[in-house]
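A single protein chain has been removed from this complex, and every other one stays in its place.
Let's turn to subunit A:
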């Protein structure tokens, strides 16, 4: 048995299991016979085992340097460190699809475990059929289009190794997996939506689907923040988000899933927006396929782009099929949907719907902005670019409205506004005004002043709600305020967690406003021993040296930095700026910036160029960005808030949501 053979067999077996699972689920749905459902369920763990075997075979091939497998020959080399070898399965196209398919079988198995219990027997076969169909697609693609175990006729003695950019940072082991967990996770809500529409049960699906969506959303959020930090750490330009088409591809499903999470809450509580929720979740899942299409088709230039070839067309077909199924079903059952009432705009449901409207709009803008250059080229033959400056500008008004709604929504009651609500709104409005005023008095730009105001406003909103809950509880139960706080946090985790998430988002918005507005970049060439004074700091170049490190050579230029005044606060220290040369890259070096994090400014030192004859000078770049650290803290708060909601114990508590909330 060779890894290649095991992998090929395992892929074929998984495809077979998926086809059988699909067939049996369809039979169960058509014949309304539970026996077929039970049989279909067995194929979920079987396909998981098959997929894991295939994935294990790829790792096996990599670990044993089996260069007779094309994937290994193309993406692995003898010099790779162990951790790089272990993460190489998702360093290129075929392996990444295998990871995707494997995670899909994992989610299918989790859903299958619930079939017949919380997922009732009417919906279960259809949900499973949908998930099995997705599995058939992925394992079909692997069997027919991009086979991860294609053999090489004449195995080379050593392979090319993965793209050096991917082995330059340990985030390679984290970010892609989180991203796939999020992307693939959205297939479950889609399957539940399809099941609800086919089984014509339009209300009962929403609670559990919201939970699944939150799981996927949490992974997606973590992945997006991790990716931002990764690019900040290694790309060497001091930014964290470039509106690259593939970054856009990750944010589009995030927007749509966020919209769904909010309107689903209204459906759960009030039975409204049924049609919307079907549409939003279909779009969110379709957006993940769209993202895959963008990354793997080569239609769009991007630093993330993987490959071009037939796989793009295949994904485009799958995308169309997804949309057709989702919207086809929706148009079929649309006339049956009954809403439990009407929307009042000045109420929580109104604010949630308006919020969803903005999230949807943002997704629309990002899709259009990403595709517009293609459209123009196809229609007019002209070449245009739509890039970061555009997206940054349109994000401002959209972001401001979203942040305003984020504060108002939870404060407004479900029905009509009361006098207490009006008092709260006045307090929040004052916080907004004071924040903006402070910002302007500190002579910050109007945009940043507004960001401070919006942060104060959201902080006030959360503070008011938590404070109110504490007061009411401590009065009613006669306990201390602190006990009341603990009780509140422990008992209504969904609400409390969402406060945390909102706080994190408000903080992220503040950090983004500061760091995007006040980034300072400067480049200068220094002789060894020379000094450079800029932005409140003084940097001295100590030497330019070279060091052999495993499969790379590093040119290292250490800097001695000391702070001169407030602008350079916390910048003092010794920084080893470096350029890494990998054999595979020829002469093209990879800059590895050194970042000094601080709560005020981040200092970012990059070695750009050096004297290649004598090592007597080096060209350095210094980037100073305020408040970036808070963006990572904000990301952690959002993820923790999500975890807080999802932590076992709150799941399966739909009854509680009928009680009045804090």
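Assume a contact is a pair of C-beta atoms (placed from the backbone, for glycine too) under 8 Å apart; a residue touches a chain by one contact, two chains touch by 3 or more; residues count from 1.
One rule holds for everything that comes next: contacts and distances are computed from a predicted model.
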Identity of the absent chain, which is to be given by its UniProt protein name, from "Cytochrome c-type biogenesis protein", "ABC transporter permease", "Heterotetrameric sarcosine oxidase delta subunit" or "DNA ligase (ATP)": "Cytochrome c-type biogenesis protein"
From A:376, A:425 or A:570, residue that would touch the chain that is not displayed: A:376
Residue, one of A:121, A:321, A:563 or A:640, that touches the chain absent here: A:121
Residue of A:521, A:572 or A:598 touching the missing chain in the full complex: A:521
Missing-chain contacts mapped onto subunit A: 32-35, 38, 121-122, 200, 235-237, 239, 242, 244-245, 275-276, 300-303, 305, 335-339, 342-343, 353, 357-358, 360-362, 364-365, 368-369, 372, 376, 380, 382-390, 393-394, 397-398, 520-525, 542-543, 545-548, 553, 555-556, 558, 581, 583, 585-587, 591, 608-609, 611-615, 617, 619
